[in-house]
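Next up is a structure, given as structure tokens.
With one protein chain held back, the other chains of the complex are shown just where they sit.
For clarity, chains are labelled A and B in written order, and residue numbers in each chain start from 1.
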Amino acid sequence: MEQASAQPAHVHAPPQTFLRKHVFSLDHKVIGKQYYGLALVAVFTGMVLSWLMRFHLVWPAVKIPGLEFLAKGGAPGGVITPEYYLSLLTMHGTLMVFFVLTNAPFAGFGNYFLPIQIGAEDMAFPRFNMMSFWVTFVAFLVLLLAFFIPDGPPISGWTAYAPLSAIGNDAGPGLGWGQNLWAMSIAIFCIGQLLGSLNFIATTLDLRARGMSLMRMPICTWAWFVTACIGLLAFAVLLPACLLLLLDKLAGTSFFVPAGLVVSDRLQPHAGGSPLLWQHLFWFFGHPEVYIAILPAIGIVSHVLITSMRKPMLSAKVLIYSMMSIGFLSWMVWGHHMFVSGMNPFSSLLFSFPTLTITIPATIITLIWLGSLYGANLRINSASLFALGFVSMFVSGGVSGFFLAQPSIDIYLHATYFVVGHFHMVMGVAAIFGIFSGTYFWFPKMSGRMMNETLGKLHFWITFIGTYCIFMPFHYLGMAGNVRRYSSFVDDFMAPLMPLHKFISIAAFITGGAQLIFLYNLIHSRFRGAPATENPWEGTSLEWSMSSPPPWDNFGGRHPVVYHDPYQYGVKGSKGDYVMQDSAEQPATSS
Amino acid sequence: MATTTYTPLPVQTRSAAAGGSRSGVWVGIFAITMFFAAVTSALSVRQGSGDWSHISIPSIMYANTLVLAISSLTIELSRRAMSRSLATGSATLAAQGWLGATLVLGLGFVAGQYLAWRELAARGLYLATNPNSSFLYVFTGAHVLHLLGGIAGLLYLAARVAVNGTGLRRNSFENTAIYWHFMGVLWLYLLVVIGVRL
Partner (left out) sequence: MGKLFAVVVTIIALVSAYPIVAHKYAQPEDISTHGHAIDEQLSDTMAEAGFAFLGAQLLLGFFVWKFSNRKPGSKVAHLPGGAKLMVATAFILVGTEVLALGVLGQKAWASVYFTPPKPDALQIQAQAGQFAFYFRYPGADGKFGALHPDKIDEGNGNYFGLDPANDIESRDDIVTGELAIPVNREIELLMHAKDVNHSFYVRELRIQQDFVPGLDLSIHFTATKIGKYEIVCTQLCGLGHYNMKAYLSVLSQEDFDKWMKQKASEQ
């Protein structure tokens, strides 16, 4: 296992000062925890925003005590105005998609575990890595700043369609400096993500330990790698899009705004721009982005399930190739967000075919999971429960996508709650379950302490049932024709649907409240949890071959060598029911 | 269940080479290429709007191109001198000299681009004047920003060589040189786009 070193002693010196250890750390593990912490703040903020939205939809006239002070004009007398509702909606989406779903499963866990799982001491560019977190942090602050300026946050949704987002305050509140801060925040975020993706790719290609061929990397490592490849290209497109938007807003250019627009009785001083150009650029990024959100969760859940099942997947290679296919196909489908946008209707048909085709690798992945469960020796704990819950959610969310992939059906379902239900199921629930599963699984390694299993299971049950109660009904609302992004439901048409909305809101409050159990568990266990051993789950990949938490340089100066793939469970003739990846143990009998 | 047959011997991997990553700079180049591809496609869409005109390239941009091309030459000379120094353990004066020349030429390019913008302004062409000028400023501005990143890399290299002699991570020089050449290639592409489409 040891090997004479042909390499420099360390990539960077051991941290000495408090700042170097905990703040401006070059250590990928600290950076991973920083990303996770940022995501935690973002997710609770985003959740509170969604509570305000759900409350307002169902009890629009009820005063929320104290909100008039927090909301800076957006809720006079504690009652949310239509424009503030849209601000909440915009910030909720932006926080969740960018600062939670791109941060936690990818930048958080990926930063922590990718170098370890490939046997490296750290990422390829530790300084860029540190920069990537702090740049992301600055982006977060810039975004939150929008809540505190007089203009308020933007009201154009996380999708910020032009010309609404490009014209300024003539089109509504929040669209002046609120929108500018949004665009700046996202542009800065793109830079952070590009630096991060660069690190992930270079590290995976160049810093693998001896014996760690690409196909011997754990499935979650592959997921992070594919995600980084997608992210590199996707964020490289969103960045110029945001810059062009800022130029339209601040410099008088007309990339996205055509001539002759009369807004608030004022003829707008733009000409020749194309609103559809913004949509194309945005969704060219936006569709791969949702795979950036789900692929790490797919990887994490696969990884957790294998350890919990005490057997490998039917084929890790098939899972990996399927993830790569999803990554590849994700570039060809962006127009399915634009079926009724005014785009050439022939293009809509063209986009629908790869969209439907993506169902194939997604189904393969699901069937591999299900098929692998057969004959398993499944251990049930918080981590595996969330992984199983993920499978259920992935199916539910994926199946509704099938409807939206067809342009003719999308004519009816576009911009209804059906769409909102679909993306919340896959992103808002499934991807979050991936994060939860990873947390319960890896918390012992990261902190040296075990989380409380009883609380974890309680958290699971309330969340699993609760999220179904919230988001399954969204599909029914959509089928009935309930339009999305409405701050109030004022039509007679909506009256029979209000009881269902009430049910959803109540479920949302309960389920959201249950997340406090998770937060408590996280914090309490960090300080008072039972001490964790090196390998509490009897896992086989490299992260389980070191102390909990790992030493600052991961492998304590040694250079691990791996001898086979990381999923040697149930090997006949071996001593236990698993063999570590860096173990050269030969089974007593082989056949 | 069928047993898993082991491969008890590890596979040789192109792994953890001393001196860090060789692929990182290519990954970065890929991302930057995508950035400019996105702006190019925005140009294609915008061109269809009927308010397209034509801008003749400020002549100084041709001179700037020459300057940048020569700087690729000088960084190449620097890199080779550095390789020789590392191999023989000799002084790095030649490498530093050529590196300094590259730096000067790079800054010269930036200055020249600034003069090009001044000339455009004198013609009444500003960022928002018309779509052609918008793209011209966006392309050249974005390129200069990325080039400044390259200049920062050169400065960093120069400082490390001056302080540390030959104690650089093995690939640092290569990676910086590759990035610098890419800036030149990118500029050639932009020159063609500007000349033909704008």
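We adopt the following convention: a contact is a pair of C-beta atoms (placed from the backbone, for glycine too) under 8 Å apart; a residue touches a chain by one contact, two chains touch by 3 or more.
Quick caveat, the model's predicted, so the values are computed rather than measured.
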Among A:Ser213, A:Thr357 or A:Thr533, the residue in touch with the chain that has been omitted: A:Thr357
Given A:Pro105, A:Gly119, A:Gly176 or A:Pro407, the one touching the chain that is not displayed: A:Pro407
Contact partner of the left-out chain, one of A:Val395, A:Leu455, A:Ile506 or A:Ala584: A:Val395
Touch with the omitted chain, as defined above, among A:Phe24, A:Trp331 or A:Tyr476: A:Tyr476
Contact footprint on subunit A, counting only the chain that is left out: 81-83, 86, 155-157, 161, 163-164, 167, 171-173, 257-265, 267, 273-276, 309-311, 313-315, 318, 340-342, 345-346, 348-349, 352-353, 356-357, 359-360, 363-364, 366-368, 370-380, 385, 388, 391-392, 395-396, 399-400, 402-403, 406-409, 411-412, 414-416, 457, 461, 464-465, 468, 472, 476-477, 479-481, 483-491, 493, 497, 500, 569-570
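The rule we apply is simple: only the chains that are shown with their structure count from here on.
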Rounded Å distance between subunit A and subunit B, as computed from the means of their C-alpha atoms: 32
Of all residues in subunit B, those that touch subunit A in their complex: 1, 3-24, 27-28, 30-32, 34-35, 37-39, 41-42, 45-46, 48-51, 127-128, 131, 134, 138, 142
Of subunit A, residues touching subunit B in the complex: 6-8, 11, 120, 124-125, 194, 197-199, 201-203, 205-213, 216, 232-233, 235-237, 239-241, 243-244, 247, 251-255, 258, 271-274, 276-277, 280-281, 284, 311, 375, 559, 561-564, 568, 570-573, 584, 586-587, 590-591
